[in-house]
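If you scroll down you'll find the structure; I have some questions about it.
Complex shown without one protein chain; remaining protein chains in place.
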Amino acid sequence: MQKPRLRLSTVLDHVILIIGSLFMMLPVLMLLQMTSMPDLVNMKNGPGLSFGSQLDDNFLKAMLKADGFAGANTGLNMLWNSLILGFGFAIGKIVLGMMAAYAIVYFRLRFASFAFWMIFTTLLLPLEVRILPSYEIVQKLGMLNTYQGLIVPLIASATATFFFRQYFRSIPEELVEAARIDGAGPVKFFFDILVPLSRTMVAAMFIIMFVYGWNQYLWPTMITTDEGMFTLVRGIKQITQMLEGNQIPEYGRANMLALIAILPPVLIVVFFQSWFVKGLTESDK
Amino acid sequence: MKRAAFTNRWLPILLLLPQMAIIVVFFYWPAWHALTSSFYLQDPFGFSETFVGFANYTSLWKSAPYARAASFTVVFSLLVTFLSLAIALLLAVKADKVIKGAKAYRTALMWVYAVAPPVAGVMGIILFNQSWGPLTRFLTMLGWDFKLGVNYYDTAFAMVLVSVWKQIPVNFIFFLSGLQSIPKSVREAALIDNRSASGRFWDITFPLLAPTGFFLLITNITYSLFDTFGVIDTLVKGEPGNNPMTLVYKVYVDGFRGNDMGGSSAQSVILMVLVLAMTIAQFRLVERRIHYT
Partner (left out) sequence: MAQVTLSGITKTYPNGVTAVHPASFSIPHGEFIVLVGPSGCGKSTMLRMIAGLEDISAGDLHIGARLVNHIDPADRDIAMVFQNYALYPHMSVRKNIGYGLKNRKIPQAQIDQKVAEASALLNLDDYLDRKPSQLSGGQRQRVAMGRAIVRDPALFLFDEPLSNLDAKLRNQMRIEIKALQRRLGVTSVYVTHDQVEAMTMADRIIVMNEGRIEQIGSPSEIYHSPATTFVASFMGAPPMNLLHGEILNGMAQIGDLRLAAAPKAASGAVVIGLRPEDITPDAAGPLMLDIALVEELGAHRLLHGSLLGQPISLHVSKDIAASTGPLRASFKPETLSLFAADTGVRL
């Protein structure tokens, strides 16, 4: 008597989940379908159900073809810039964050609370609210269209520091005491004990920060005007203009670029799901 | 600070120095700059500036476009927050319940986290293409003559939809992890005390998820204010015109495109105060959450 009713609710659960999953997946499948079709078909009919043979062709176009004056914004070049931004941002953030968190948690510091508040105030204001003055300062420093100018201002917030501070505080105190008795000084303790111990945390942070850096849009849009410096996400604007301007809009190439722009972060998030979820949900505590 | 801290004097300073330097140059300096220049009026060529006191603020107060952007931002934020939280909660509850395919569903529902907002915007443009966009067709079937980028409300609708789509995964992840942290014994006790599944949800699960929900509420409002920039900029194809605009987008348009540094700075300062208030509220909630658990 109970069983059939139970089953019905389970079926309903699955139906809801399947609808939800389709809602999340379909737009991307649509991009994929369109990029397999000739541009002419796309222009006339838009997305459809048949899968064409233009994938490799469009992939090559997306990677190698450029528009604009310099001809520097090929997909390949933008991919390279995106990787530099993603890695540079993630590594910079993690290294600086670990160093600062180490200083705050493990040292007796006279101005510790001052440093703490100075660093943690940065959590309060995202880059977007101070975007124009930041732009002016980067301009004054002559860092427009440079990787430093792209990456360093984005690092000026304490999310990673905060995360590592929380984590370091959760490490049992006896560990540092044991290490001190074992004759490990602060530098040795950091490299021999703390860093290896934080491996999972570093991995989790890396994933979150890489995705965050890779997906930056507003800042790169302002700071890079040189096409050779465009990232994939920054280049999206070009993609939409491609759809507008040309006589036959290059849907194949544009959608392929969009797919390339989301593929690396999506792969990382999917493959390292458990680390990623852990990092995300624990960073707010 | 730990009890058994190291006592070196220079090492911690050395460790803090890089972070401090970057923060001072790229955080405090710009923030200060925004604050001061909000009291000045720059001439269009940037050669001179005059102190005007609160004039930039008062002119914002009187500005109709600013009021329009502000009210749109409020409605937009509330809609995006409410819808993405509600859908994510429903999906998280179901994903937590099912046994078969749980992992596949989880992956399918969270991967969009990694999609850049402007790419989400590009998908919106295609979905709402005037002649053959699948969603345009669907809405036309329902008798809605949808015109993205032309009709104010249609554009706003697209912005909300795409932003919700982009925001569901992060809420889903937090809700799911919140659900999974409810002790098994509590669930079993509820199973004995209450026959009805929906009763169990509203009496036990929902209150236990409330702290996560409060936390997400603030996160989502912040998201709809700032991270939607990419969605909006691509959906209007960089041409705001008469289209709906959020406050952050307006800061960018007025300051970067319109060269109105003073006005834009005043807008920045208003946003700073807004975000500050929200983040402080969030810290309070997080603090309380720690006390409860």
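Labels A and B are assigned to the chains in the order they are written; within every chain, residues are numbered from 1.
Throughout what follows, a residue touches a chain if its C-beta (ideal position, glycine included) is under 8 Å from a C-beta of that chain, and two chains touch if they have at least 3 such contacts.
Every value quoted in this text rests on a predicted model; they were computed, and no experiment measured them.
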{"item": "Per the touch definition above, residue among A:Ala178, A:Ala203, A:Met242 or A:Val270 touching the missing chain", "value": "A:Ala178"}
{"item": "Positions on subunit A where the hidden chain makes contact", "value": "172, 174-175, 177-184, 188, 192-193, 196-197, 199"}
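The rule we apply is simple: only the chains that are shown with their structure count from here on.
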{"item": "Contact set on subunit B toward subunit A in their complex", "value": "1-8, 11-13, 15-16, 18-20, 22-23, 25-27, 29-31, 33-34, 37, 87, 90-91, 94-95, 97-98, 100-101, 105-123, 125-127, 129, 131-134, 165, 168-170, 173-174, 177, 197, 215, 219, 222, 225-226, 229-230, 233-234, 237-238, 248, 251-252, 255-256, 261, 264-265, 268, 271-272, 275-276, 279-280, 286, 290"}
{"item": "Residues of subunit A touching subunit B in the complex", "value": "9-10, 13-14, 16-17, 20-21, 23-25, 27-28, 30-31, 34, 44-47, 96-97, 99-100, 102-109, 112, 115, 118-119, 122-126, 128-137, 152-153, 155-158, 161, 169, 173, 176-177, 180, 185-187, 189, 211, 214-215, 217-218, 221-222, 233, 236-237, 239-241, 243-244, 251, 254-255, 258, 261-262, 265-266, 268-270, 273, 277, 280-281, 284-285"}
